[in-house]
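Every protein chain of the complex appears in place save one, which is left out.
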Amino acid sequence: MKVSIIGATGYTGEELLRILSHHPEVEIAYITSESSTGTAINSIYPHLTSSYNKKLASMKDMAQIATDSDVVFIALPHGHAMEAGKQLVEQGVKVIDLGADYRFRDTAVYEQWYKVKHTHTEAKAVYGLTELYRDEVKQATIIGNPGCFTTASILALAPLAKNNLIETSSIIVDAKSGVSGAGRSLSLNSHFTEMYENLKAYNIAGHRHTPEIEQALSELSGQEMVISFTPHLIPMARGILSTCYASLKAGIKPEDIDQAYNDMYGQEYFIRLLGRGGYPATKHTRGSNFCDIGWHIDSRTNRVVVVSAIDNLVKGAAGQAVQNLNVMFGLDERMGLTQVPLFP
Amino acid sequence: MKVSIIGATGYTGEELLRILSHHPEVEIAYITSESSTGTAINSIYPHLTSSYNKKLASMKDMAQIATDSDVVFIALPHGHAMEAGKQLVEQGVKVIDLGADYRFRDTAVYEQWYKVKHTHTEAKAVYGLTELYRDEVKQATIIGNPGCFTTASILALAPLAKNNLIETSSIIVDAKSGVSGAGRSLSLNSHFTEMYENLKAYNIAGHRHTPEIEQALSELSGQEMVISFTPHLIPMARGILSTCYASLKAGIKPEDIDQAYNDMYGQEYFIRLLGRGGYPATKHTRGSNFCDIGWHIDSRTNRVVVVSAIDNLVKGAAGQAVQNLNVMFGLDERMGLTQVPLFP
Amino acid sequence: MKVSIIGATGYTGEELLRILSHHPEVEIAYITSESSTGTAINSIYPHLTSSYNKKLASMKDMAQIATDSDVVFIALPHGHAMEAGKQLVEQGVKVIDLGADYRFRDTAVYEQWYKVKHTHTEAKAVYGLTELYRDEVKQATIIGNPGCFTTASILALAPLAKNNLIETSSIIVDAKSGVSGAGRSLSLNSHFTEMYENLKAYNIAGHRHTPEIEQALSELSGQEMVISFTPHLIPMARGILSTCYASLKAGIKPEDIDQAYNDMYGQEYFIRLLGRGGYPATKHTRGSNFCDIGWHIDSRTNRVVVVSAIDNLVKGAAGQAVQNLNVMFGLDERMGLTQVPLFP
Partner (left out) sequence: MKVSIIGATGYTGEELLRILSHHPEVEIAYITSESSTGTAINSIYPHLTSSYNKKLASMKDMAQIATDSDVVFIALPHGHAMEAGKQLVEQGVKVIDLGADYRFRDTAVYEQWYKVKHTHTEAKAVYGLTELYRDEVKQATIIGNPGCFTTASILALAPLAKNNLIETSSIIVDAKSGVSGAGRSLSLNSHFTEMYENLKAYNIAGHRHTPEIEQALSELSGQEMVISFTPHLIPMARGILSTCYASLKAGIKPEDIDQAYNDMYGQEYFIRLLGRGGYPATKHTRGSNFCDIGWHIDSRTNRVVVVSAIDNLVKGAAGQAVQNLNVMFGLDERMGLTQVPLFP
């Protein structure tokens, strides 16, 4: 299978390369960067030396890229994937977009939160949260790969939403991310000296992963779900922990919760259930595509508290994209993704 | 003023010494440690060299300590302060206990959560959250100095509770702490290699700071408040960030919230209001007694989200203890506590 | 190939499991721990869940382990491998010891530095720095796998020593290691709160990796080499950087240095030469078996400065052990070791 990556010099692009190097069915056709065209990828990311020394191409000749690729990953900032996506799909190439452009069933929601006009509304994009939309992913020609916070949060809450175990309006998601989630662009918020031994919240009540979580939970429950979502920046590079709160519906027992998780995820390779009382830790998932989930009943307040942990660059981005690739092409879903987490 | 510290070799004791070195009215009488009696404190904490080279005494001769001290800080594990506290109070010495033994009006609550019998129930202890209980602290002979999570969380929520702006049963506190909060005792959870680039929750629905927060909020509001509280361990040494969620009562407007904070804290030196939309960061308070607070209205869910930041070892422990000392002895409340935070 | 690990619950044992999970020719026979016999390995290391749930055995029945294994890794504290090693070798099993017991040609040197009597002096152990002793490793029945500091330091200096480009007595090695090098045993030096934002040297002029480096350099040069070695503890979990200084012999030109590195390592997969002027960074090797090397000529002082970087748990321990396994059994040396470093 010939694979190209549009926008290969961000952390997501580089992580795709890392993961695909372990994928037996994949051959890299093109990797592109407009600012570094002609440069070898390993002069930008020296750790890739011995694995990749390929030169970066330009995405300008997309027709050629399409001709030479079976599937293309797009790792561009939101708003920039639609044009490429449209052209690629029209040439019959499958597309997995790691940005936000293809994540929303209702492009009006996208336009409202991202302040960008959607120019590829006819795309029959599938939301690529693999465990929840596997059947659709199988048939998809274009995938909107989920955001990092959303992957952790939706997977944590899905069994509760699907089985209507919680009050619709009671959901609060308090999420924490390592700084790599902010990307490789320089900013004071990602400046080492400022963020070391530091901790803060940001974008309260306005983060763009909010409607993505709401879309998935609403579909699962069949009811409109509106949530409170607060992201935090943690002084570490990789990892997301999502702590999710919801009020239990009347009469719901702890065992009902347990069963919901076991029924939904018992057979899922990439979801490791730590059970009731379990405490996920981000480092147990580092470098892997696993999502670890534990849940707790707060009987004093009649709430359920669910905690999930992922590596934001893997299950929260490049890893899930490869998982979707496998499903789209009928391969073993775990292909290229069986690396043991890097601990400690 | 002659001051002694019982249990001076933990982080709280050491931090008291650091702060008191800047206090013009204080002279250290005794510092004690049962395991290191006879050792100079700076051979345990070399950073104190040039400031302190005092030898550690034993607390066994408490009568002598009482005779030679005007006030005694107790920094022992919970359950161990009551005996010392009783004896000191009986000898007419003022006491500030940094553990949990004197934090509860109802010692039955203490006994229930801490699984220890209270042996000094006749103590007229005052809860030393200075900004809220200043008048009581002035008259106090014995202070139960608040916990670190509780200080950050109560200060964040107090204006809302006091003014009955939020639904009683809607409060969720998602708190994050640096690892110093776990103390100097060795454990795998505080092992560098395990916690570096790691992040996790612990003691969900069972952390002992929960009833302390509930006690204060209930008193402020005049209604029983039961909350959900989740602590997290963050890979940094110092700092607590508390993210607090509550549903607004019908008809409450953003300006009502603003006014509640300004009315309650506008004149408080140690509380720095970042206003509506403000984002506290723990590092802005590092090494200082400040508590920074910002609040946000989530109009889609009708919730208020309040974020507060403190240094867990200062405003969350030793700093607030010195603040209480100042209030008890009629000194300027800021004495010894005006150091600028250490940033970056 | 049936492989067992004696002492599997330390970081080295756990890392062996991580790496061997990617090795197509290996099947794990036994993993042992005396303190956790009967416990599943993934309850001690939850990140291994889904990869390993094997129960830990006791090493007491070594005869059975020997019967059921083709090769045994020993990851015990120094002084404890000799008895096991002797028994295993006598039963015809190949042994790779990750401790110090089999690293010295002259066991008197071992006894002098480690203060332990050597009880298996007849062992024909081979020093397993693969790139330098590959031919011996091929024939070996028992391997003394090198230490972490030593691997980085010897690989950095070997081309200079072998080609007699530097003054014998001028070598200084200033090495820096992440805290995982100190293992999983609890100590104040590995306590998160103490080591965070902290940095120090230790064991100056007395670290046990010193004679190991001297042994290899002396053999390469044919002259006795005595070096100064200083290890430092760095506030991170993984990674070693070794900065090595030596005075150039009269008449040695920069190109001579370049050629020595290229001749010795030009064909080595796991050694990535960054060339003259290159700057290795530990994170570019994280999780991989690579050793990155760059060198610099200080013409003002006529010194060469060589910098090498490795992951201390991989090329500095478990990875090199697997590399030796491959060489011993005639497999492709890279088998199981081709993972791309985990960056960022």
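The chains carry the letters A, B and C, assigned in the order they are written, with residues numbered from 1 in each.
The rule we apply is simple: a contact is a pair of C-beta atoms (placed from the backbone, for glycine too) under 8 Å apart; a residue touches a chain by one contact, two chains touch by 3 or more.
All figures in this text were calculated on a predicted structure; none of them were measured in a lab.
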Of the candidates A:Ala201, A:Met236, A:Ile271 or A:Ala317, the residue in contact with the absent chain is A:Met236
On subunit C, what residues meet the omitted chain?
169, 172, 174, 176, 178, 193-194, 196-202, 204-205, 226-228, 230, 232, 234-239, 241, 243, 245, 279-283, 286, 296-301, 303, 305, 307, 309, 344
For review purposes, identify every residue of subunit B that touches the missing chain, sorted by number.
11, 14, 17-18, 21-22, 45-51, 180, 196-197, 237-238, 269, 272, 274, 281, 283-288, 290, 292, 338-344
Need a quick check: the contact residues on subunit A for the chain that isn't drawn.
11, 178-180, 182, 184, 186-188, 190-197, 235-237
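In the analysis below, only the chains that are shown with their structure count from here on.
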Ranking chains by how close their C-alpha centroid sits to the total C-alpha centroid puts first chain A
Mind checking the centre-to-centre distance between subunit A and subunit B? Centres are C-alpha means, answer in whole Å.
39
Can you check how far apart subunit A and subunit C are, centre to centre, with Cα atoms defining each centre and the answer in Å?
37
At least two partner chains per residue is the criterion; list those residues in subunit C.
11, 180, 196-197, 237
